[in-house]
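The complex appears here without one of its protein chains, the remainder shown in place.
Every chain is named by a letter (A, B and C) in the order it is written, and numbering of its residues begins at 1.
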Amino acid sequence: MNHLIPLFIAVPLGAAFFIPLVSRHVKWVPDVFGNLTMFSLAAMSFYTIGQSEVYHLGAWQTPIGIDLRLDGLSSLLLIAINVIGLAATLYSVAYMRIFTSKLRYYSLFLIMVTGMNGVVLTADLFNLYIFMEMAAIASYALVGFGCEHEELEASFKYLVLGSLATLFVLIGVALLYGMTGSLNMAQVATSMQSAAQAAQGTMAKPYIFALGLFICGFALKSALVPFHAWLPDAYQSAPAPISAMLSGVLTKTIGVYVLARLLFNVFGISQQLLLILQILGALSMVVGVLLAIGQWDMKRLFAYHSISQIGYVVLALGLGTPLGIIGGLYHLVNHSVFKSLLFLNAGAVEYSTGTRDLKRLGGLNQALPITGKTSLVASMSIAGIPPFNGFWSKLIIIIACVQAGYYWLAAWAVFVSLVTLASFLKVQKYAFLDAAKMALAKIQHTPFFMGLSMVVLAILCVVTSLAVLSGFDAPVLIAPAADVLIKGLITL
Amino acid sequence: MTGMSLIVKTVCRWLKGFILLFGVYIVLYGHLTPGGGFSGGVIIACAFILIFLAEGKLVETKIFSKNVAGELDSVGILIFWAAALTGLFCGGVYFKNFITTAAESHFKLFSSGIIPICNIGIGLKVGASLFVVFVILAAVKIVVPKKSDNINDHEEDEK
Amino acid sequence: MTLEYIVAALIILMIMGAVTALETDNLLSSIIALGAVGFLLAIAFLFLGAPDIAFTQIVVEILLLIILIRVTIHRDLKTTTAHRAMFGWTFAIVLIAFLTWFGLTVFEEFPAFGTAVMDRVADSASVTYIKEGLAKSGAGNLVTAVLLDFRAFDTLGEATVLFCAILGALAILRQKAHKHSKEKDQEADAA
Partner (left out) sequence: MIYSLCLILIGIGLYGILTKRNIVKIIIGFVIMEAGVHLLLILIGYRMQGEAPILQPGMKLSEFITRAVDPLPQALTLTSIVIGLGVLALMIAIAIRLYERYKTFDITEMRRLKG
């Protein structure tokens, strides 16, 4: 057995429990421990490439105990989570100096990472619920970490809607257990399929109800459009590295990933489900981007763009074709890189100038060269300018739309992409290019660690664009991940 | 906060030992009778909360301060975590129950492998952490703070 | 058969308690009504052969009531019974009506009450737990055996969630969140 798999959960948990115990007496522990843990996790995640295995916890056989399942899709998500997490912790070393209680910050951060790793690895429905709740609770507390009016209000809103989503999921899990007598994803999938065959292809109503609850719950978690109310507030109020984590990986892991896993691998995809995904995706794309245009707060603007970009991912997955799935997963990875970079940039701007209001900023290119250049890279990526990763994934999605015969969806995607470009031209113009509105002397320099993590992510923006050169034939990362979804139902 | 009347204090003085003992019994015999680490831990926390409510804040914080409770919280969960990890090293699989049980020792206190150890860890953790929750949520009176210097008792670290 | 009626009566009482808890003006009364719901739930658990859960439910309910009463007792007890904005209100009613209507039809196709998983699925995990739980884990209480041996991973997650929630509550309630106010920072820079 591959003992690396449970370590993805055990290592960050141990660090999270250890940090509050020690760091009352030793002040440097949280920074060093947090970064070391995330670094080792990021290194470990690269060892999972190309492996696929089922790990039986406690050496119990499949229906008795809990299984962890590592396959291409989990491997892709693990790398995204832990690399972005490493960038966020590096950034926090400097950024979190403005807050007190660093030990609780790092402890909660590591528990959030644990929750996401667990969601990605588990093959058990109830275990999935627990890890989802773990990641979510840590993120509620982290959103409210600043304890000001806005933070608390956003945190409460997020907490209420998020807990509602998890309760929906729990009801769904209970119904599935009552019908199939198992919690293992593969067993549930098998017995659902045999039940459907016995009933000439129609699904029994409890399955449909559970499916509806799952879609509602995970759409709430991934903030697709009718369910997006919590997202802008939460992203705007959270500390910058947390906004980066939330937008970069959390909504994708406990929202989009789980939705894709359940729909493709457990329930089995059908035309109606694909249509639901397409509608949710198309709506999110356009509503998010239109709401983003009028915003003047940098983080809030980026938050609305997150809704729009997740719409791209869901739309691409909803096409159901192999090319669409590849495009969707590629865009998911790209988006987590450039969107977390954008949020880190916004945090750096706020750290240095004390404001995020675009009307009050200007001319930051001279004062903050690193932030200016990296944000240019990120803006070009998200707007889809050729050499960067965002262009390639959007291109693949549009080609997939055309290939599948949905011409108007392709046109829709191009339109949204143009509006995104306009919106990011606005950000660049007002924040970085215009004449300076504030005295240069008042602007603080970017600390080393913040600059470092932004440069790393900017380099990743370029590196991920090289994946397109392989033509997605090479059995690394994206092709095996897409295979998992294309193959459909999982078996024992 | 000076606490409640003499009658309440006397009754609590008598009761607290029994409640605590009951909680410990529930934790230790979790694998044989109803209950377990969690419910036993809550009972232990309730015993301390009872003292807290009856005697007032001053007495309580001397016996069992919030910092100590916070550390016990971490220690309890680390016991559970370590039991899981020991399974990886001794039994070869994460969460392996590496202490085997002979059939004749069933229904005894020291049976069923790592389950009592985990129960103790969870009991410790839950007892300590729920006490902390009570202290921070309920005992802190925030009666519209004017200068917010009357509520600094829920911040203990980071000067 | 009689048990079904007893449990149904308990649930109806719980529904009445729940409505009272939500619709009373006085917060203290509504919290007490909530306590009634919790204790009735514990009684229902006892009837349904779940003493472990009943036990935990009672203990948790006591703790929750103490905390809720202490939290609300000195604060605005009179509350507005008015609802939120019209849109949210109608949306909520439509959603709940749809969920309940669909949910009621769902249970027509659901296995009847009292036919457990073990009787329907021969190779389900529960069959193994009941047959070999004692031999495999050594614990007489099979719920504990499932919690701490067969599915101990869940329990580690659960303990972590509690740990995390308490850490979060401590973080939310800390007195001073920012090291310096922003104005001070800027003054220091200017100086």
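Basically, a contact is a pair of C-beta atoms (placed from the backbone, for glycine too) under 8 Å apart; a residue touches a chain by one contact, two chains touch by 3 or more.
Not measured: the values here are computed from a predicted model.
Undergrad: Considering all chains of the complex, which shown ones does the missing chain contact?
TA: If we consider the entire complex, the absent chain touches A, B, C.
Undergrad: Considering the whole complex, which of A:31, A:71 or A:133 touches the chain not shown?
TA: Answer from the full complex: A:133 touches the omitted chain.
Undergrad: Determine and list the chain A residues touching the chain excluded from the picture.
TA: Residues 126, 130, 133, 137, 140-141, 144, 147, 149-150, 152-156, 159-160, 163-164, 167, 170-171, 174, 177-178, 183, 232-233, 236-237, 291, 295, 300 of chain A touch the chain absent from view.
Undergrad: Considering the whole complex rather than only what is displayed, give the residues of chain B touching the chain that is not shown.
TA: These residues touch the chain not displayed: 33-34, 36, 38, 106-107, 133, 136-137, 140, 142, 144-145.
Undergrad: Against the chain that's been left off, what residues of chain C make contact? List them.
TA: Spelled out for chain C, the touching residues are 3-4, 7-8, 11-12, 14-15, 18-19, 21-22, 27, 30-31, 34, 37-38, 41, 44-45, 48-53, 56-57, 60, 63-64, 67-68, 71-72, 75-76, 79-80, 82-85, 88-89, 91-93, 95-96, 99-100, 103-104, 107, 110, 113-119, 125-126, 129-131, 133-134, 140-143, 145-147, 151, 154-155, 157-159, 161-162, 164-166, 168-169, 172-173.
Throughout what follows, only the chains that are shown with their structure count from here on.
Undergrad: Going by the touch criterion at the top, tell me which pair is linked by more C-beta contacts: A-B or A-C.
TA: Looking at contacts between chains, A-C has the larger number.
Undergrad: Quick one: report the Å distance separating chain B from chain C, using the average Cα coordinate of each chain.
TA: Those two chain centres are 21 Å apart.
Undergrad: Take the average of all CA coordinates in chain A, do the same for chain C, and state the distance between these two points in whole angstrom.
TA: About 28 Å, centre to centre.
Undergrad: Going by the touch rule set out above, which residues of chain B reach two or more other chains?
TA: Within chain B, the residues that touch at least two other chains are 70, 74, 77, 81, 84, 95, 97.
Undergrad: Give me the residue numbers in chain A that touch at least two other chains, ranges are fine.
TA: Counting only residues that touch two or more other chains, chain A contributes 13, 17, 20, 57-58, 100-101.
Undergrad: Give the list of chain A residues in touch with chain B in this complex.
TA: Touching chain B from chain A are residues 1, 3, 6, 10, 13-14, 17-18, 20-21, 24, 55-59, 100-103.
Undergrad: Which residues of chain A touch chain C in the complex?
TA: Touch list, chain A to chain C: 13, 16-17, 20, 57-58, 60, 63-66, 97-101, 104-105, 107-108, 111, 114, 118, 126-127, 130-131, 133-134, 137-138, 140-142, 144-148, 152, 155, 175, 177-183, 191, 204-206, 208-209, 212, 354, 441-442, 444.
Undergrad: Show which residues of chain C lie in contact with chain B when the two form their complex.
TA: Result: residues 51-52, 55-56, 59-60, 62-63, 66-67, 70-71, 74, 134-135, 137-141, 143-145, 147-149, 152-153, 155-156, 159-160, 162-163, 166, 169-170, 173-176 of chain C touch chain B.
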